[in-house]
Each structure stands twice: as structure tokens, then as C-alpha cells.
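For reference, the structure I am asking about is given below.
With one protein chain held back, the other chains of the complex are shown just where they sit.
Let's turn to chain A:
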Amino acid sequence: MDKPIVICKDVWKIYQQGEVKVEALRGVDLDIFQGEFVSLAGASGSGKTTLLNMIGGLDSVSSGYVEVDGDDLSGMNKNGLADLRLSKIGFVFQAYNLIPVLTAYENVEFIMQLQGVPAERRRELSHEILGRVGIADMGERKPAELSGGQQQRVAVARALVSNPSIILADEPTANLDSKTSESLLELMAELNQESQTTFIVATHDPQVIEFTKRKILISDGKVAQDC
């Protein structure tokens, strides 16, 4: 493994809530390499989501340095960050992952559409990927007509379909039963193996932590353990 795909150097994030300052991240140092499957564990409020937001360019750091796939995020404006997210990062959230008015196919195609992939190619890829995540026959359904697990599969499919450098998943299994979680995890692991896409999963779920090769424990806004 050569250069890390994600580099965090002394990352601080301080939220100002009225009079109160909340130090959500207090000097995170972290390198993540291409093809890794990493879990971010930690108590509620420890800063997992905040860290994912920093890496994903959803929010800006208070101080420190974040680099994703060679891009220094601190130097980017809003539009630059939007482009970065569009081209390099796939997101899977805990819930509300999908756009309600679009079908599963359309949700999967959404990013490709933003990227300007031609319609035929999009169709092809979206059919293929929904097949790979095991819900080929549900492509025409709207999110409301899918179960939680199926929705998460669509979300993973969408995150994956445009070949991002990393996929950031924030508690992707939180709304799923353990069996469904298991199969979603297996799916992600499989995809991680196949395409060498880097996965960073924030979670409290022991099942997920168990599953991942590299386990990072966040505590009080810092990396407490990395193994």
C-alpha cells in the first residue's frame, strides 16, 4: 500500500451552540488506505458522524488537515466540495437515504445522472448493480415500497455504482435486524473485495465492528484505539 486515500492530521471540529462550545473532534490523526474496510466505533456523541462529515466534505474542519484521494479539502469552496462528493465519495446513511419520489433504479441512477453518464449506460449499470445487491426485481419500486433492508441495499448500490474512491456509511445497520444487517455487511464486504473500494463505517453495532478488519475506536473526539 502506497499513499493513504484518506489523511486526517490533527483535525478539530468545534461547534458553537449559542454560548456553548462543543469540541466534537479534538485532534484526530488518521490514515486510511485504498481497499480498507474500516469501522469507526465509539460511544454516542464521541464524534463519529462529525468525523465522517469532515472526510466526506459535508462540513468544514475548525482546524487541521483532511485529504481525500489527493485533494486537500480545506482549499475547497462549496461547489468544489459538491464536485468532490459527486466524483469521489459514496454515502450510506442510517435512514432517509433515498429520494422518495424516485424509484430504486432512478435513485441509483441519480448520481450518474449528475455526473453525465449517458442514459443507456445508466440503465445498464443500475440494473447490474441492483442485481448484485440482490434486489433486481424491485427496481421500479419507490423507497416507500421497500423494506428498511432493501432501502439500505439500494443506498449501497447507489454509493457504489459510480465507482467512488471511498464509501462513507453512518450507522447503515441501525434500523435493521441482525439477520438483515449481516447480509448487508456481507454484501459490503464482498463489494469491498471485488472493487477494492474503501469503506468507512461509523457504528455502535458490535456485529459490524466484529466484521471489519480494521477497528478504530473514537472517544471524546480523538482516536482512542486503532487495530
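In this text, a contact is a pair of C-beta atoms (placed from the backbone, for glycine too) under 8 Å apart; a residue touches a chain by one contact, two chains touch by 3 or more; residues count from 1.
The rule is short, and it goes like this: contacts and distances are computed from a predicted model.
K.L.:
Look at the options "Lipopolysaccharide transport system ATP-binding protein", "3-isopropylmalate dehydratase large subunit", "ABC transporter permease" or "Aminotransferase" and return the one that UniProt uses as the protein name of the missing chain.
P.N.:
UniProt protein name of the non-displayed chain: "ABC transporter permease".
K.L.:
Kindly state which of the options A:31, A:59, A:182 or A:220 is in contact with the chain not pictured.
P.N.:
A:59
K.L.:
Considering the whole complex, which of A:43, A:101, A:136 or A:224 touches the chain not shown?
P.N.:
In the complete complex, the chain left out is touched by residue A:101.
K.L.:
Among A:71, A:171 or A:205, which one touches the chain that has been omitted from the display?
P.N.:
With A:71, A:171 or A:205 as choices, the missing chain is touched by A:171.
K.L.:
If the missing chain were put back, which residues of chain A would it touch?
P.N.:
Its contact residues with the unshown chain are 49, 52-53, 56, 58-59, 78-79, 82-87, 91, 93-97, 99-102, 110-111, 113-114, 116, 170-171, 174.
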